[in-house]
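A single protein chain has been removed from this complex, and every other one stays in its place.
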Amino acid sequence: MSGQGKGIWDKLENIPREVLYGILLVVFVIPMLFPLGLPVPISANVRKWYATIDALPPGSVVMMDFGYSGGGEPELGPMAVAVYNHLFKKEGIKVISMSTSIEGPQLWDKAIAEIRPEQSYGAQYGVDYINIGYIAGTETAMAAVGKDLRATTSTDYKGNPLSQYPIMDGIVDATSFDLLIVYTTGGDQSEGWVRQWYTVYGTPYLCSVLAMMIPTMLPYQNAGQIVAVTSGAMAGQMELLVNVPARGIKSADVITLTHLLCVVYVAIGNIAYFAKKAQGGK
Amino acid sequence: MSSTLKKTIPVAIVAVVALLVMMDYFIVTPPVNEAGKSWTSTTVRDLQNWGIILTAFSLGFGAVNLFYFHSKHISRRTPDQWMFSLWLLIVIVIFTVVGVFYGPTSTSYSWIYNASYFALSATVYSSLGFYMTSGLYRALRFKNTESGIFLVVGLIALLRNAPAIAVYFPVLIPWESFISDVLTTSAQRGIMIGGALGAISLGIRTMTGRETGFLGRLTEEEKGGGAP
Partner (left out) sequence: MELNLVIQIWMAAIFTIWIYSIAFRDNDFFKFAEYTFVGAAAGHSLVYGIENLRRYGWDNLMGGAYLYVVVFLLGILLYSRYHPQYFWVSRYPLSVMVGLGIGLSMRAVVTAEFIAQIKSTAAVQILGVTDPIKLVSNIIFIVLVVTTVYFFLFTFPKAHEGGLGIIPKIARYGMMAAFSYSFANTVLSRYNMIFGRLDYIYNQWLPLPGAIIAFPIVLILLVYAMLPPEKRPWPKKA
């Protein structure tokens, strides 16, 4: 009898990965096919982020770094879209985007295609928003743009002269900006902006990173160097606040169920481990 | 003379450039030009722009290394490998030709980017989620105090990260706040302070020539020669 018991606990302690992954995929798919509409609470950091943007007076200029790669787009893309929607909804905010990530320009195009600023808000490229493109060098690029943007680049991401765009009037260096917003999958970028813009110029800084990077950014937030750190996983919450539901909110049901599944897996593993131990197994 | 040219001068360049950049930040140096900028300000601005161009040059290393490595497989017809190597080089050429002739922001380039690179990048990043599932099933076991802490904190964080659970079990919110605002922030801060001291000492060692890792491959006399 105990031999049979040990066999069961052995099996439960060593469930093949194909079974684990298969069940995980099923749990992913079910809420996609049958949405449950589970509630989504809004965290304090997302509220802080929203309030910071909401407090921007008309005429404010925002620097936005599309510093994430294609790998992070499923998480950070919805956040970027939600925040852009918020900025476009506010009157008179100018948004100048750049990229410290080599895929940034393509991902900016994706976000703008999703938002459709001209149709949705009557915003105009070159008047209300612009993209000055990818600049190689990460911290070198941040420092160069902060020191003298016009000396660093004289064209937008398509190669058109910046001088032809009204949005660039009076934009000289980091002191021309009222807020810095960064979306990134790289610690170099998220921490680099603290070193090159906040520390040198004191520019208020909002940072959105992958959820796994939040722990490394918390000390900066705690020290007041970053106003609020959010993860792309919170995009659904931002969409609720901005009132433009999109991709972010769709993931809420899936994330809830898959995380519950993880807890079940951990419980099975531990129960099997202790049961086996109690029966004298290793 | 040989050692001066190959090692001393590069290390001196590192020191001079680094000191210039730091000087520009900490000291306002005369003479000041009509725009109110000091000579260090304009020099550092130019150096930063040079850095962008040099980094742009270095972006080609990946392609060069891949060509070097995979062309050997193709020429040797390595079984089960050479066709994949050939395909890899073809993809590099396709991207480069379309990107250079049509421009990286053109619809043609965006098409091949979205059809291949973006989908592959997003999927490769996400596929690690499966291994994490396997990892948490096998690693989150209560075997000793440290693994016990790992397990308890992990479970609380997993439950809190599930959006709806916090609505039905609001007790998770202050527990997770304690974990993130106290335990995680403090430990990460300690790591950050230690890392900052390490970065400062590495910088000083590099500027003084004691750390020569950035020089890369050593020459024959450097291999047989004295300590840095």
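Think of it as A and B in the order they're written, each chain with its own count starting at 1.
Operating definition for what follows: a residue touches a chain if its C-beta (ideal position, glycine included) is under 8 Å from a C-beta of that chain, and two chains touch if they have at least 3 such contacts.
Keep in mind the model is a prediction, meaning the values are calculated, not measured.
Just so you know, the chain we are not showing touches A, B across the whole complex. Interface note for the absent chain: among A:80, A:136, A:168 or A:227, the touching residue is A:136.
Residues 5-7, 9-11, 13-22, 25-26, 46-64, 66, 68, 79-80, 84-85, 87-96, 99-100, 103-104, 109, 111-133, 136, 145-146, 149-151, 153-154, 157-158, 161, 178-197, 199-200, 203, 206-207, 214-217, 219 are the ones on subunit B that touch the missing chain.
Mapped onto subunit A, the interface with the missing chain covers residues 17-18, 21, 28-29, 32, 71-75, 77, 102-103, 133-136, 139-140, 143, 152-155, 159, 191, 194-196, 198-200, 210-212, 214-216, 219-220, 222-225, 231-233, 247, 250-251, 254-255, 258-259, 262.
Going forward, only the chains that are shown with their structure count from here on.
Put simply, subunit A touches subunit B in their complex at residues 15, 17, 20-21, 24, 38-41, 69-74, 102-103, 105-106, 109-110, 135-138, 140-141, 143-144, 147-148, 151-152, 157-159, 200, 211, 214-216, 218-219, 222, 233, 236, 252-253, 255-257, 259-260, 262-263, 265-266, 268-270, 273-274. Note for the complex: subunit B touches subunit A at residues 25, 41, 44-45, 48-49, 51-52, 55-56, 59, 103-105, 110, 113-114, 117-122, 124-126, 130, 133-134, 136-138, 140-143, 151, 154-155, 158-159, 161-167, 180-181, 184-185, 188-189, 192.
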